[in-house]
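One protein chain omitted, others in place.
Naming follows writing order (A, B and C), and every chain is counted from residue 1.
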Amino acid sequence: MRKTFLLIVAALAVTAVVGATAGARPTATPGVTAKSILLEGTYPLSGPASGYAPIPVGMGAYFSYVNAKGGVNGRKINWHYEDDGYNPANTVQITHKFVEQDHAFALVGGLGTEPQLAVRQYLNDNKVPQLFVATGATTFDRDYVQYPWTIGWQPDYEAEGSIYGKYVVANMPNAKIGILYQNDSYGNDYLRGFKAGLRSHQSQIITAQPYDLSATTPPAVQMAKIKASGADTLVLFATPTPTIQAYVIGTKLGYKPANVITNSVSATDAFLTIAEKSGSDIVEGSLSVEYTLDPANPIYNKLAGMKLYRSIMAKYAPKANANDGLNLYGVAKAWNVVQLLTKLGKNPTRAGLMAAARKMTFSPGKKNANPFLLQGVSTFTKGSFQYPITQVKLVKYVNHVFQPQGKLFAGRGALR
Amino acid sequence: MPALLELSDVTARYGQVVALHGVSLTVEDGEIVALLGANGAGKTTTLRSVSGTVRRSGDVLLGGKRLARATPEVVARHGVAHVPEGRGIFAELTVWENLRMGGYIVRRPDFATVLGYFPWLQERRNQQAGTLSGGEQQMLALARAFLSRPRLLMLDEPSLGLAPLITREVFRVVTELNQKEGLAVLVVEQNAAVALAAAQRGYVLETGRIAVAGSAAELKSNDAVRTAYLGY
Amino acid sequence: MKRLGNPIAFGVLVLAVIAAPFIFSNYRTYQLAFVGLYLVALLGLDILTGFTGQISLGHGAFMGIGAYTTTILVVDHGVRDIWTIPLGGVVAGIIGLAFGIPATRFAGPYLALATFAIPLAFIGILKRYPDFTGGNVGKNLPQLHSQLGWHTNPSIWFYVVCWVVALVMLPLAFVIVRGRFGRAMRSVRDSEIAAAANGVSTAGVKTLAFGISAFFCGVAGSLYAIGITYVNPDTFPIDLSILLLVGIVLGGAGSLYGMLFGALFVEFIRISWGPALLNLFSRVHHIDTHAPGSGLVVYGVVLLLVLYAAPAGAAGLARGLAGRPAFLRRKEDPSLSDPGLV
Partner (left out) sequence: MQTFFQTLTTGLSDGSIYGSLALALVLIYKATEVINFAQGEMAMFTTYIAWALMGHGSTFEWWAFFATLGIAFVGGAALQQTVIRPLERASVLTAVMATIALLVILNGLAAWIWSPQLQFFPSPFPTSSWVIGGVHISKQDAGTFGVVMACVLILWLFFRFTKLGLAMRAGALNPGAARLMGVRASWLLALGWGFAAALGAVSGMMVAPTVFLTPNMMQAVLIYAFAAAILGGLESPVGAIAGGLSLGVLLNMLGEYVHPVTTELRLPVALGILLVVLLVKPAGLFGRVVVRRV
């Protein structure tokens, strides 16, 4: 009996230790002090999605760079992020901590469709900005009326898909298309957009093979079926590992499609190089799209944006691999964040931040384009158009690197 | 010259239960010593306290060397072969593999000599040991123990579950090994008559203590021993 | 009264539960609510593992079943969330019973590995029928809002719900393990043959224990869904099932109050203690607290150290070596097992 009692007392003691770290008192505007602004985000630093871990590093490097120059309107940006392991249950609990305990000014760049879906309503209820989520799921841009405190950043998957559709219509009207897609919202967004882009040419799709993310074996059966269908154009709407596997398996099966289109999430130089090294001979000439500069491609090295990127990375994240485009993605996003904060002036508010995000005109025309994006790409929102980045350039994988092709494509609506 | 095996004031316990309360005994070179007693008297525990398969305190000396903290494998390497109750045959291995295990600590196991004492093992060498009869298993265990070239052989209830005829055969081989090879034997037996016939000396254990000690003849003539263990 | 556990201990616990929200911040209270629901899940798993000796690596899926039951009832059928809590338990319990029937044929490690299939199958089924479950995208539940009638913080409301349930389930667990059925469970754990010889239906006991444990986990899962306000397949990974088993072992399998420690560990290790320890280390020795994988390393090392310090869990420490149930007692040195029997 006494021992059970002891057990409970000890449990209480542990709890007390747990509670010892009390939260900071909220101020007039949460997260804003005379000298600092607190921005926070959740990222998968462990588990299957931890490959995205460089993104917050890149963001942090840019914030450090801005802080070193005196910060934003005299305030230093305090950048804090935590590991959610891509489990929405963790995302929710950590986000509660960010809001209720840390009193973050805004949540920035939170990664992953499902983890961010899990906290969207909570953040909107609490009127906390969910700024520039790191996912291309269309809902984060499209449903701004219902979720006024949420906004995406990168081109959405639907728009990207439609660009491939339009490209096919314009350039290969007789192609017979075989699609490998991930059967979740990610793959389906792409597929829906692709069909929309094809319009009356949807009959060109002769087979669409789904695979499951949790399927633990490579998509061999699906690739065999695509080959057997006689498709001469392979379209991959998959995450990186299955994409590389599809390339390799296709080669092993002796499949030689005339064209391969692969979505931008998986089409990085690093991933395709792995496919190439693994023996795939159909990687060369793969088509995809890009909207940021590509640190792996030397042709950008002379651009001011790339020079700035490299100097920031060298100084503020020296251990990171600067040739990894995910760092640049982080830096580019942080640039937009800093621009918005600057606009808020001396007394930043959360509502002000969202208002600024809803009316962004960072474009080459106004000479204030994001220097880390491809030349000509705007970050633009206005009124009912709440898709910050929609312009992309088609790129073709030649000699181990993606080379830009022609002009910018607009995935959505009118652009200035 | 010290005795081959000397236990002085050895206590052993299983968890909280004390099984031996200060047992002292000796085995001299070339001797067969019988350890008698009722169920639970501590006979098996005495053997275990030698081979290190029970937590024990007190002094266990082998040829003057202290074994009190030695683990079973170290005791075996010092030349003590322990054939446990139930024989400890590797049932799923073949007869020959069992024998090879017996010679595990010997650089060049002398299979020829052993087969001289147990010639039938030769033709059964590829049979699974578990398929042998009880008597054959006991013989195999003996042969296996002898292959490690022990200075002391400890046998735990070799007669258990065996027909009287087979028991007699087992003890015949033990006696032969003792006489021809000079092997010292410490044998635990329920069947006191058979044990005392082979042994030169004996000890009787009662509830973890030595109750009676003496030569085989003395024990056989001891009234208490006779009524309790010999049954006449 | 004694069958309901130690009344003094229970009283202390109740007082502590009442006091906590007044002491801790709203966010900590929110976390302590999760401790309450994990306690319910661990009590259930402990009934199966600690008291009946059946190891399960799949009970996270029963939490998932409870969570999805609540979600579908609330989101698609408009049922008020707190009424779905017992239903989540019942649905999980029935599925647990159904699984328990074949499971009784598996012994020891075979059962453990067979139960590994439950979360895998659960995730597969969630994805296969997206119209019903929401598929990968999952489903959002209504946000927490206080239903206590005055301006209470939603976290505190959730805390109250979780701990009211936990403080009902704890005595219930005591009733189960102390009663006739509890004796049957323990006899199955200690020796199935002896239990059968004494007229205990081992298959029946194991099946029922499986069902009961699934019921507890289902209730916990309902609370989980209400607290997280979102479910999708990623929310119920295999890790969750393993984490529950970790909670049992660290709390001390076969002890009910020990599960308090297990629940604290399960809730805090990854989200709070791990990052705090990393921060501490980074001050002593310069390391990157955000290095990918560093959080896992800390979690693993802490787990290992706790295992070394308390191989029989917190309850084992509190109870000392003697009072431990036989199957958890330190094994004797392997050589001390009878070497004779084959």
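As a convention for this text, a contact is a pair of C-beta atoms (placed from the backbone, for glycine too) under 8 Å apart; a residue touches a chain by one contact, two chains touch by 3 or more.
Just so you know, these numbers come straight off a predicted model, no measurement behind them.
In the complete complex, the chain left out here touches which of the visible ones?
The omitted chain makes contact with A, B, C across the full complex.
Among the options B:18, B:101, B:160 or B:213, which residue touches the chain absent from this view?
B:101
I'm checking contacts with the chain that's been left out. Which of A:229, A:278 or A:375 qualifies?
A:278
Out of B:76, B:95, B:114 or B:177, which residue would touch the omitted chain in the full complex?
B:76
Of the residues A:233, A:251, A:286 or A:378, which one touches the chain left out of the display?
In the full complex, the listed residue that touches the missing chain is A:251.
Using the document's contact rule, name the residues of subunit B that touch the chain not shown here.
51, 53, 71-73, 76-77, 81-82, 84, 88-93, 97, 100-102, 104-105, 144, 148
If the missing chain were put back, which residues of subunit C would it touch?
For subunit C, the residues touching the absent chain are 49, 55, 102, 105-107, 109-110, 112-114, 116-117, 120-121, 124-125, 127-128, 191, 193-194, 242, 245-246, 249-250, 253, 291-301, 303-304, 307-308, 311-312, 327-342.
Touching the missing chain, which residues of subunit A?
Within subunit A, the residues that touch the unshown chain are 46-48, 50-51, 53, 183, 210-212, 214-218, 220-222, 224, 240-241, 244-245, 248, 251-254, 270-271, 273-274, 277-280, 321, 324.
By our rule, only the chains that are shown with their structure count from here on.
Could you tell me which chain lies farthest from subunit A when each chain's centre is the average position of its Cα atoms?
B
By C-alpha centroids, what is the most central chain here?
Central chain: C.
Report the inter-chain centroid distance for subunit A and subunit B in whole angstrom, where each centroid is the mean of the CA atoms.
The separation of the two C-alpha centroids amounts to 75 Å.
Between subunit A and subunit C, what is the gap in Å from one C-alpha centre to the other?
Roughly 35 Å separates the two chain centres.
Listing for subunit A: what residues touch at least two other chains?
none
Where in subunit B do residues touch at least two different other chains?
Correct list: empty.
Using the touch definition up top, name the residues of subunit A that touch subunit C in the complex.
1, 3-12, 14-15, 18-19, 21-23, 45-46, 50, 53, 56-57, 81-83, 85-90, 92-94, 96-97, 100-101, 113-115, 117-122, 125, 183-186, 212-214, 319
Applying the document's contact rule, which stretches of subunit C touch subunit A when the two form their complex?
5-6, 8-9, 12-13, 16, 20, 23-28, 30-32, 34, 123-124, 127, 135-138, 140, 143, 155, 224, 227-230, 232-235, 237, 239, 255, 257-258, 260-261, 264, 268, 270-273, 275-276, 288, 290-296, 314-315, 318-320
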